[in-house]
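Structure provided below as structure tokens; questions to follow.
All protein chains but one are shown in place.
As written, the chains take the letters A, B, C and D, and residue 1 is the first residue of each chain.
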Amino acid sequence: MLTVEALTGGYGGSQVLFGMDFEAGAGQAVSLIGRNGMGKTTTVRTLMGMLPARGGRIVLQGTLLTTLAPHAVARLGVGLVPEGRRVFGSLSVEENLLATARRPSSAKGWTFDRVLTLFPRLRERRRQSARTLSGGEQQMLAIGRALMTNPLLLVLDEATEGLAPLIRHEIWDCLRSLKQEGLTIIVIDKNLTEMASLLDRHHIVEKGRVVWSGTPDELRARSDLAHRYLGI
Amino acid sequence: ADPVKIGFITTLSTPAGYIGEDLRDGFNLAVKQGGGKLGGVPVELVVEDDGLKPASAKQAADRMVQSGIRLYTGVNFSNVLAAVVPGVTKAGYTYISTNPGPSVFAGEKCDPNYFVASYQNDAYHTAGGIAANELGFKRVAILAPNYQAGRDALAGFKRTFKGEVLAEVYTKLDQSDFSVEIARIRSLAPDAIYQFHPGGAGINFAKQYGNAGLGKTIPMLMPGFSMDARMLTATGTASEGFYTTGIWSVAMDNPGTRKFVQDFKTTYNRIPTDYAMQAYDTAQWIASGLKAVDGDLTKNAAFRAALRKADFSSLRGKFALNTNQHPIQDLYLMRIEKAAGGELAPKVVRKIVSDDRDSYAEACKMPS
Amino acid sequence: MLPMPRNTSFRTWVGLGGLLLLALLPLGAGLADTPYAVNLATRFLIYGIAAVSLDLILGYGAMVSFGHAMFFGLGGYVVAIVAHHALEAGPLLGWGGSMQGLVVWPIALACCGMLGAAVGYLALRTRGVQFIMITLAFAQLVYFVLMSLQVYGGDDGLLMSQRNALPGLDLDQPITFYYVCLALLAIWTLLCSRIVASRFGMVLQALRQSERRAINLGAAPTPYRLSAFVLSAMGTGLAGVLWANYAGLVTPDMAAWTKSGEMMAMVILGGAGTLLGPIAGAAVFLGLEQALTAWTEHWMLVMGPVLVLVVLAGRNGLFGHWLGGSHGQ
Amino acid sequence: MTLLLEQVLNGLQFGAMLFMLASGLTLIFGIMGVVNLTHGSFYMVGAYCAAFALGKTNSFAAATVAALLGAGGYGLLVEFTVIRHLYQRDHLYQVLATFGLILFTNEAVSLLFGRRPPLVDTPAILSGAVTLAPGLQYPVMRLAFIGIGALVALGLWFLVNRTRVGMLVRAGADDREMVDALGVDIRRLYTLVFGLGALLCGLAGVMAAPLLAVEIGMGERVLITTFVVIVIGGVGSVRGAMAGALLVGMVDSLGRAFLPSLLDRMLAPQIATPLAAGLASASIYALMAVILIVRPQGLFPARP
Partner (left out) sequence: MANETNSASSTAAPLLQVRGLRKAFGAVRATDGVDLALQKGEIHALIGPNGAGKSTLIAQLCGELQPDAGSIVLGGEDVTALAAFARARKGLSRSFQITELCPDYTVLENVVLSLLLTTGRAFQAWSNPRHDPTLTASAARWLGEVGLDDRAGIHVRDLAHGEKRQLELAVALARSPRLLLLDEPMAGMGAEESARMTALLNGLKRRYTILLVEHDMDAVFALADRITVLVYGKTIFTGTPDEVRSHPEVRAAYLGEEAC
């Protein structure tokens, strides 16, 4: 589905990515984990075309993404839940969901109603402007907004930040069932244990490279890795 | 010898730029007809745009004074003139006004080095009052923008007008819509109105007045520069029948004017305005002075003496100089009518003032 | 390991270098036999003072005042009116007027300070675009007042036929006047740069970057912003005072919105939030205008695109990047 | 009484004209976040194009098309070459760049069309007056102005608040990059909306041309007033622009109409006349100052 090869990139004068390599097969869920400031978000931004790639390749279902503008990447079926929520503050909850929505390809796709059923809280707040939502509500909205584009590949950058435990569980459950429906998922998150049942593969990112990858079980078995790269 | 340099500071940018353009072109036409010479002396025009900003004009003048230019003209607005003239005359150099003649410099602050080729600012308005009397208007409404020239205009009109002023209306300086004032005029139903609005505002007023149908029922009287040739083309038929006062008109029947209008049209492809005529006259006047000193402006006293004689043939006919070095001339009442070719032009109705001289000259103690 | 604001010493050197250059300018003009250059440079200096003042609030406080010309106008009018009474019109409210700079100038600055305090107090209730517009509104009010001051010439303005006197100096000498302006500019810039780097300045800039954070750290926004605004008003008023002396003429268009726009253009052109940049910006703007008007009457056809290009090319004006300004994104 | 009614209509008409300019500007300025001083220039370009086409074809319909195409096209060009690089920048830079564009446009127009203000006559169908009430005749042209203003208001309100384009534009003002990352070509969208704003200016230009002088600088003359309208109404909301335009139109017109006689009755004429004139000049600025002091965000801000 998605292949990232030897990707380099960064901001202005400073290089952040030094050859990222990973892939996510169709219907798989993979993670990028690592300490703060190691380049996870930078990878996502480069993937989305929000930052130029300086070298390497990103291929989605045979299409080269590295030269595309963000909206073109998104239209190929990549849905993004960005770090820090970034909901549209002056739009209402409803407008946030509808503004960038795209029609589902199948009958089972995401609709306005289905998102509101997933997050009943949002239904209560339908007409409220997104700026005044609570932190967690904004996070739900950001996830819902990405789902409404009916993506093939969902990228979640710290999507559970600020969510109450109960909701977090619901989201993991939901992602599991999405995966079953064939969605490909990339997660960046710190809750290793909660993610474990969803993921096929972890990728540990250190200083702009993937330094280790393996299944959640393998990671659990290697406590030295967690200690060395994740500080646990 | 090097050509005599003439500092020509005028407004070329801003909407009023067309006035500066006509001043410059009118002056240049005279130079061109003289083959690059005025009075047989080669001249070079140093033109600079003041952007209608007094401070910029003063800058330009100071710079030219320091670079040794001794003769100046071109300014088209009173407030700009007020900024330029003192610096020039203080240096002992000559300024000849192509257009404004503010009262300060006509009275107490008159100066031997300052001449006016056009008119004293009040002339058109006092003539307006007289014209209103002669046309038999008893009750009039008068309008002008709320700034110095506007207030002076209405004061000038009231000085000679004998009837009743129903309303004295001051419009906003940058106003472009006059529907409110026009409605008020309609409800007052005066015999006539006298209004003075320069440039775009004048066009707007005339257009809207005409379109509101008042042009036919309530005659409008205004100073000539409030409806110059260019404003006339932009106003179109709405202006038919308006009365103006002035010192000259393209339709004036004298050989100088016929030739001037013809030459101007062929050279610049448009009809000259009064401004162009004034600048042309200024050039002829300067020519007479330059000839007398043979282009040597360091002979200041001789140059001044020659200018005082005003020994040139003005397009408007009579032209003499008062003690304050402002013109003594005739003023006419005109009416805007379709000429033979179908185009609109002010046609002289009659002469209303002979040998008009301004009232400030008495206050002027001209040192010689 | 103290991270100092980058370029501090570099900026000091640029400042000193510029000062030296300006100090030598009359000499050079004398040698090159272009005495007019001194006059022109005096103009740069005067607008430089205004630009620095505007930068103080615009670059460091994010208070985009679109009405600063009102202080420029007021400062000028105060000295011109006092001179008018002293020289021609007889006493004003029982005071005979004065031509002493040391008397009149502080009065003018005080007037500007008071106007600044009043306008600032009201305008600072708003932010952003509203602030831009409300300062503009007040400037327009001042403009209309000046226009309607019939006793002082209305829209024709008021001539100031003689310059103010300073003890021991003959301001009628262009070169003396030039050095007075230069000294005032240097002192004012130094003062402003101290203020900007001070505790006060640090809080002021914090209020610009994150008002919410600064308030929750205990900073009351209005006192900081208002003080800066008043200071800036006085600085601009000083420029107006000098301008009246320089030009010998004050006109209402000193307070017109286009003048405010030009001042803003100078600041941005030179680099907002750098203090030195705006001085250079003033020189570039005026110099360009001067050169282009002398070259062609269609000078705006060139000037316009130049301004656009400066914005498109540089992130922070012509010199902002180079001087390491704090403003701009 | 009819005089009062007529003056109210005049206020309404002035308001309609202001609204046409303000609505486009509020889109660009309030919603897209660009302080666009060039807005007045689009209006001027529209008026000049109308005058030019009218001179060539003598058809007001052609003039209208020319004005819309000219202003809209110039708007697109300006967006494409300059404005598109400024969305992310501070307001300051937008002010400077668009200030430069004003200088350029004015000079370019005067070079292209000459300094002579061209003539635009009222088209035959819109000339003349209708009797609205006994004794109250009102020019058709001005009534048309009011009508079209109302139509534009409705259309825009619908576009901004009820369509997806409106949502996306508002979303873009919050976070451009995110709109893009969610699959919408925000650049193209913004270009089009900017063009729409310019198009409205062209409409105002062609409507105003028969009433006003078509001249260099006609844009700046209304620009400041337009900004005043927007700020009074609350930046970014069409409803606000509407309210602001009507308020400013009314205050300005009624102030000019009735202040002089009102003051005349209370004061000596030599004081009353200049005072009334002065007050009328400053009235809209005073209005703005008062409104901003009481409601710093304006009457109907888009984002409270």
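Simple rule for what comes next: a contact is a pair of C-beta atoms (placed from the backbone, for glycine too) under 8 Å apart; a residue touches a chain by one contact, two chains touch by 3 or more.
All values derive from a computational prediction rather than experimental measurement.
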Interface partners of the hidden chain - shown chains only, full complex considered: A, C
Touch criterion as defined above, residue of A:G34, A:G49 or A:G77 at the omitted chain: A:G34
Omitted-chain contact residue, chosen from A:A74, A:L97, A:M140 or A:I185: A:M140
Residue, one of C:A108, C:V203 or C:L238, that touches the chain absent here: C:V203
Where the unshown chain meets chain C, residue by residue: 1-5, 194-195, 197-203, 205-206, 209-210, 212-221, 223-224, 326-327
Interface with the unshown chain - residue positions in chain A: 11, 14, 34-37, 41, 83-85, 121, 125, 128, 132-137, 139-140, 158, 161-169, 190, 192, 230-232
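To be clear about the criterion, only the chains that are shown with their structure count from here on.
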Between A-D and C-D, the pair joined by more C-beta contacts: C-D
Chain A-chain D separation of Cα centroids, rounded to whole Å: 45
For chain D, residues contacting two or more additional chains: 106-107, 274, 277-278, 281
Touching two or more other chains - residues of chain B: 13, 146, 173
Set of all touching chain pairs, with the criterion as stated earlier: A-D, B-C, B-D, C-D
Residue ranges of chain D touching chain C (in the complex, touch as defined): 29, 35, 82, 85-86, 88-93, 95-97, 99-108, 111, 224, 227-228, 231, 235, 274, 277-278, 281-282, 285-286, 288-289, 292-293, 296-298
Footprint of chain B on chain D - complex, ascending: 3, 6-7, 10, 13-14, 17, 106-107, 110, 115-119, 121-122, 127, 129, 137, 139, 141-142, 210-218, 221-222, 253, 256-257, 260, 269, 273-274, 276-278, 280-281
Touching residues on chain B, where the partner in the complex is chain C: 12-13, 47-49, 51, 53-56, 58-60, 62-63, 66-67, 78-79, 82-83, 86-87, 102, 146-149, 151, 173
